[in-house]
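One chain of protein is taken out of this complex; the other chains stay put.
Up next, chain A:
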């Protein structure tokens, strides 16, 4: 095995190119599903690997409750530098578990508090709040799904653009986008190398809703205008970036994408174009990397299983 056991911890790095390419060239629906799946598989493998390294590294410490067979020389041979790595894996695993727990807890808390804030209103699908700050959110909640929008935002949009806004938020709720967002957030907590995938999925989920809204209102330009106007009136919260490296932010990219042609649905670009070649190569690389990640994790489980006295 050798250093291969550590592969699941670093292989998430290989998902970066596919995140970039999928974001730009695949249909947003395909891209969201693909990237979320890749992130989930890699996060699970990375966490399993971390757990196993910890087990092997600590099995020889006196007074541990683990089976004696796990400290056999054959098992320890499978993990290079087992003592150092094993001990380092303990805090790492704790950090991962605490971070994931906190993310889940916060997710539940935001949803609970937001629903409680709306408790006094009539149970309509759209909740219009009289507020001077322009914002709109899709608030998931099973049968209590709601679209929250303020009067300040509705005032600055024309009727067609309002329809686009509602269609966009409804698309978020109908496709359960919050689950994708939660999954990639947990993945990013499990392995920091997966953070670019979280950013990519946050963007593709918005694009997905944009495309759905464009189909509902029948005009890509109306959706683009609605997004543009909303962003310009609610620009009170600037994103902190290094000005020198500031690439175009997600909002202008979404508007530009909507002003361009519609993305081809459920079709990957042909291998015989430059873009297609890059996408397929990146997809193949990611698949291989996810598989070797899974392979390393499974091998470790098998070694430990063989060493367990029955």
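Rule of thumb we're sticking to: contacts are C-beta pairs under 8 Å (C-beta built on N, C-alpha and C of every residue); 3 or more make two chains touch, one makes a residue touch a chain; residues count from 1.
Here is the rule we go by: contacts and distances are computed from a predicted model.
In the listed set "ATP phosphoribosyltransferase regulatory subunit HisZ", "Peptide/nickel transport system substrate-binding protein", "ABC transporter permease" or "Transcriptional regulator", the entry agreeing with the UniProt name of the missing subunit chain is "Transcriptional regulator".
Only one of A:20, A:107 or A:195 touches the chain withheld from this view, namely A:107.
Here one chain is not drawn; of A:139, A:194, A:294 or A:307, the residue touching it is A:139. The chain not displayed touches chain A at residues 103, 106-107, 109-111, 113-114, 116-121, 127-131, 133, 135-140, 148, 150, 153, 165, 168-169, 172, 177-178, 181-182, 185, 202, 205-206, 209, 221, 224-225, 227-232, 234-235, 237-239, 241, 243, 246, 248-252, 255-256, 259.
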